[in-house]
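Here the structure is laid out as structure tokens; the discussion comes afterwards.
One protein chain is absent from this view; the other protein chains keep their places.
Right after this comes chain A.
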Amino acid sequence: MSTTAPHHTEPRFDRDGTWVGASVRRREDPRLLTGRGRFVDDIALPRMAHAQFVRSTVAAGTVTELDLTATRRTPGVIAAFSAVDLDLGDITAILERPAAEFVPTDMPVLARDRVRFVGEPLAIVIAEDPYAVEDGVEAARVTYDTAPAVVSADQALADSAPLVHDNAPNNTLLDVSLFATEGIDDVFAAADHVVHVEASSSRQNALPLETRGVVAAWDDRDEQLMVQTCTQVPHQVRTVLARCLGRDERTVRVLAPDMGGGFGQKCVVGREEIAAAAAALRLERPVKWIEDRRDALSAAFLAREQRYDARAAFDAEGHILALDADIVCDMGAYSCYPFSAGIEPLMASAEMPGVYRVPAYRVRGRAVTTNKAPSAPYRGVSRPQYVMVMERLFERASRELGLDPVEIRRRNVITTFPYTGVNAVTYDPGTYLESLNLCEQLVRDEGWYERKEQLADAGRILGIGYCCFNERTGYASDAFAKRKMTVVPGFDLSQVRMDPSGGIVVTSGTMNHGQSHETTFAQIVASRLGIDVARVKLQQGDTDRVSYGWGTFASRSVTIGGSAASLAADRLGAKLLHIGAHLLETQPDNVELHNGAVRQRDDHSRKLPFSEIATVAYLRADLLPKDTEPGLTAEASFDPAGDGTFANATHAVVVELHPGTGQVEILRYLCVEDCGVTINPQIVEGQCRGGIAQGIAGALFEQITYDSNGEPSCASFIDYKVPTAAEIPDVEIHHLETPCTLTESGAKGVGEGGTIGAPAAVLNAVNDALRPTGIELDATPITPQTVQRALEARP
């Protein structure tokens, strides 16, 4: 383990002979920063038409008439199709669980008669330009037999609540108790202290800067439907497209161009991309759909609306004895594919004990369905919420026991590894205690504790909060299978190919949508082969170029995809060595890869550049060793062993509360993170900062509310308060490095950590500041009005 201050080194060839660990400048930046990227909306095909959707204006009810006559007559409109016109299969996510535990929902591509949320697509309109298509949408006449809307989990679970899906009693799509330690009630009964937290988080939108979009076109020559769409999971989109359209997957090619973020919202299959593809086939014209911001805010996949009723038992010394949690996630109108409505409650149930040694654990996780836009994974998936609850439980216990909040954590974090928890998960080594100690030290060294006291004398209200957490990354096939998914992500594939001139192409089934894969994968492969990083090019996002893959989500890309690329590079390297030794007329064990060449170990002056070996492999196959096939292509797959790997971090936040306005001002934000070997420190820091910004967004700003009719509150950024750069503080990041033994590069995933830690850290800091009032807040976002009201209770 080593600790380093923030650093931004220029690329160096020698960091133990590798590119790994250098802040190589992002390969993506030149084109993205000069407007030469290619996003879906940059694509224009000949004869391309434009699509938008007629969407339900009621949250619950039945469509009694959908009249598209005026739409079809609107100038510029080419066609309008309803569910009846297109006759597509439904999108259905299934878990292998009994009906008492899981109820699948069929999500039609276009609603047939029943509508379940405001914004649900009813018909697709296609026109010559983006203006006429909106005229056409506006001209549609829809009449509804409106039914009472179910707009909250409470309402959904109430006796005699109207049913969102007739096959889902109590509006419950998932009801599972993954763990229930025997005798846990006795532990609570005998414990010195029991603390209780009721916490909730609001519905949020993952809000990629680029909204969803697709361009679909039939290609006669390839006999393929070509679907260019911004997705994190190209192969999954291909599978669902083929199923809904009743075609072989061979006849569908999904391409994902540059993407402006996804954060999980694009790792599920959207109805609109299927409908646009179906329309393109029907019309024999390319069809483009670009989701506008209003639809993106209200009708895209949402997330995070959860509530927890949690208790924890402690002994007199502050050791946690038991955890009991009842988790209800409001998943909206449908299950998302492939994860299902179980995604949030199962994640929370499986992982809630987190970094702490919890001896006894009982959990009930439920997914309820409501008349709201459906939920999909969002960066962190439930972890921002359950971490917040765990951290609140520890804060509350620290108050009850009169223990320092950091000290009580110190007494409970896992310190010996591997550790198998009460949740049957085995944790690989991490720096839970070390990150906590370092983070606290940084806060102390900067004098925040003294400053807080001094400023309190001047009437200013400061608070300090911490959050210690881990993040499971690199979920293996087994991990998803344990959750009883019927499609099980886990492995990934990579191919590494050297061309006759010595250039390298890497394919990966992961899908960059802002994570800098082009840079980090090139670093990984360049390191393995001892070649200049500039000669390595990553290809992703094309189901024809990439043999197969599960895309990018759950911080899996570098851990799984990167390991597959490493293994493929090793295989290619072995072949280079084999050919090189033959051509150098030396023994295979007397050669090594170095600086773009195979060189002889006992005589460094004897070497063959890769280009010469590649020339032989393709153009002079007659010179190859007899046992060697021509060409330089290697493929590998990787599926992590065991329970994957856990990254970890501690965040510390100092806030000031302003009594006049109720504003929460973040004065200091510190992050001590450990993602194993950092491939590229600058990119890791970028991931941390972006994640923390989204975590702060959840803690203080963003929420989508619904009125009693199920009308969403947010049509624009006036109402949906995504924070801007002005609201997000500087974040100082410190690195600890516990190399991971389960992945090829030693890296752990780092995509989600920032988002996970921020809400708890901010909430704890606010509550620390509110301490004199006796009020504790356990719901996010913390609005100015809430803070102002709480401060009125000051003595």
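Note that a residue touches a chain if its C-beta (ideal position, glycine included) is under 8 Å from a C-beta of that chain, and two chains touch if they have at least 3 such contacts; residues count from 1.
Heads up, the rule we're going with is that contacts and distances are computed from a predicted model.
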item: Protein that the absent chain corresponds to, by UniProt name, given "Putative multiple-sugar transport system permease YteP", "YciI family protein", "4Fe-4S ferredoxin-type domain-containing protein" or "FAD binding domain-containing protein"; value: "FAD binding domain-containing protein"
item: Omitted-chain contact residue, chosen from A:R25, A:R293 or A:K482; value: A:R293
item: Omitted-chain contact residue, chosen from A:T143, A:T420, A:S708 or A:Q785; value: A:Q785
item: Touching the absent chain when the full complex is considered, from A:R112, A:R357, A:R497 or A:K721; value: A:K721
item: Contact with the hidden chain (one of A:D42, A:E138, A:E317 or A:D404); value: A:E138
item: Chain A residues touching the omitted chain (full complex); value: 130-131, 134-135, 138, 292-294, 659-663, 701, 705, 713, 715-716, 718-719, 721, 723-724, 726-727, 783-785, 788-789
